[in-house]
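Heads up, one of the protein chains got dropped from this complex, but the rest are sitting where they should.
The chains carry the letters A and B, assigned in the order they are written, with residues numbered from 1 in each.
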Amino acid sequence: MSIVQVVVPRVLAALGLMLLNGVVLIYMLRKVLGHLHLRLGPMENGWHGIAQTTFDVLKLLTKEDPTPKAVDKALYFIAPAIVFVPSLMAYAALPFSNSVRIVNLELGLLFTFAVLSLVPLGILAAGWSSNNKWSLLGGMRAVGSQISYEVPMLLAALPVVMMAGSMNLGDIVRAQQPLWFIYNVPAFILFFVAGLIESGQTPFDLAEADSELVSGFATEYASMKFGLLFLSEFSNTFIFAALTVTLFLGGWGIPFVPEAIMQPIAPLVFMIKTYLVIYLLMVIRGTLPRVRVDQLLTLGWKFLLPVSIAWVMITGLVIKLGQTVFGGAQ
Amino acid sequence: MTRIFGTGILRSLLLSFRQQRRGTITVQYPRERLVLPERARWAVEIKPHEGVEHTCTGCRACEKACPDYIIRLDITINEDRSKVIDLWHYELGACMMCGLCVEACPFDAIRMGHNYELAVTDPADLCVDLLVESPAHEPKRKVAAATPPPGPVEHGVPVPSTVDSAATESSATPEGSDDV
Partner (left out) sequence: MSDPREIGRPSGSLAAPDGILPAGTYEPEVLPAGLTRAPVGVNALATEHLIVNMGPQHPSTHGVLRVLIELDGEEVKAGEASVGYLHRGIEKLAESRRYSAVGTLMDRGDYISGIHNEMAFALAAEKLIDVEAPRRANWLRSLMAEINRIASHLVWYGPMGLDTGAMGPFLYAMRDREVLLDILEDVTGQRMMFNYVRPGGVLADITPAAEKKIRVFLETFDQYLDEHIEILAGNEIFQARMRGIGVIDRERAVGFALTGANLRASGLSFDVRKDRPYAAYSELDFSIPVAQEGDCFARFMVRMEEMRQSVRMIRQCIDGLPEGEFTAKVPKVLRPPAGEAYGAVESPRGELGVHLISDGSDTPYRMRYRPPALYALQVGESLLPGVLLADAVVILGSTDIVLGEIDR
């Protein structure tokens, strides 16, 4: 019985955080894009449109859910779940403070990356089972890009692991007091670019390129299935931003603030930092054009992969030199 | 121009961010409205003149100038050669607001109004009689369209003409149908 008492609240907490994020992020996206584009975004429902997402979710819940005739029924029904569940699982290892997290995993970083790599499979399933050529193109593009970028993303995160000495996300955050790991700028850039691709953000959102593929892999989905796909896309954005904050921007810590004051407000600080990174992602989304598929794969295989391998070696070399020159373990 | 690869992207992000200094352009329509310039052309209205109800004499210049035969005047000529305008029919739903009728009127009787909130719920409301009221939401008298919609055509049977042989001078068949 005690396993259930441990597991169920945590799953519910993760689910609650995911839904809360979805609601806030959708509203934030529409408002940020609106103001970036010299217009206002939602203004009608609630004060300045705050209740807009609630009504949108209600609308999605009450919509008709048609199933096109010639779809591959089993895959069509299960594909949104394949996309949604890994996004939910990826919340498990995120550190919100010293004590607040879903579960304290020693291999937190590896677990998050491993779980996120299931998402392209779901996208491919959605695209293939829709029996629609445009969806198929979207699914194939997603597989081609997102799967091929998992290796560079992990390699780009390795310098951080080397600098922190552990894969436990909580340890990585603690190792960033007081100097954040962003001083390792090439690792940051490599991780940021690879992560943009992994989470399907512009300038790399090929899987649902609006101007070419209408709605990409999600064209044939309606109502709550579409809602799940949509929600998991925003969830991936949050996970990517949270990982960036954890690995490079100091997690829940502010430099030179003593622990006693820090711990109670740590989750708040973490969320604020994550949302600032998400704001940057939204500005990028509203401005930059999209790269073409072959340019994307060229970027990944011919540039990101060798450079990230080289940078891992260089970082290791510098750390070892630092240890021998200044002595002692870091 | 030698530039580090990537600076262009950063510059365009900064520019995009700076565009926000121009302020939002949205006009929140039902609550805020833009002021139309004087020459704006919307639905045709009878122009008010001091002392008289209108200055239309039934010369039919507007009817001939309209490219789409939207205006139809039904005029009765009395024995003493005075005219009575029975119906100043204007098909608002088909009007493209080109302004040729206003240009053609020699008596300055009509003008292009500024009323653009012309949506109605009943298509019959889109045919109005301008002399009874200007195009508005609740016309007091509903009128039929200028030419009745054609019924089912039997092959070989021509569509019956709508001109009746009374003493009313009405132009039910559109002019200008030249054979080329």
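Keep this in mind: contacts are C-beta pairs under 8 Å (C-beta built on N, C-alpha and C of every residue); 3 or more make two chains touch, one makes a residue touch a chain.
None of these values were measured; they are calculated from a predicted model.
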> In the intact complex, which of the depicted chains does the undisplayed chain touch?
Replying inline: A, B
>> Among A:Gln146, A:Thr274, A:Thr287 or A:Ser308, exactly one should touch the missing chain; which is it?
In response: A:Thr287
> Any idea which of B:Ser16, B:Thr57 or B:Asn115 touches the chain not displayed?
Replying inline: B:Ser16
> Which parts of subunit A are in contact with the chain that was left out?
Replying inline: 33, 36-39, 133-134, 136-137, 141, 202-203, 205, 209-212, 214, 285-295
>> Residue by residue, what part of subunit B touches the chain that was omitted?
In response: 5-6, 8-9, 11-12, 15-16, 19, 22, 25, 36-41, 65, 67, 96-100, 104, 112, 176-178, 180
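One rule holds in what follows: only the chains that are shown with their structure count from here on.
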> Hey, which residues of subunit A end up touching subunit B in the complex?
Replying inline: 35-36, 38-40, 43, 283-284, 286-288
> In the complex of these two chains, what residues of subunit B are touching subunit A?
Replying inline: 9, 12-13, 16-17, 19-20, 22-26, 28
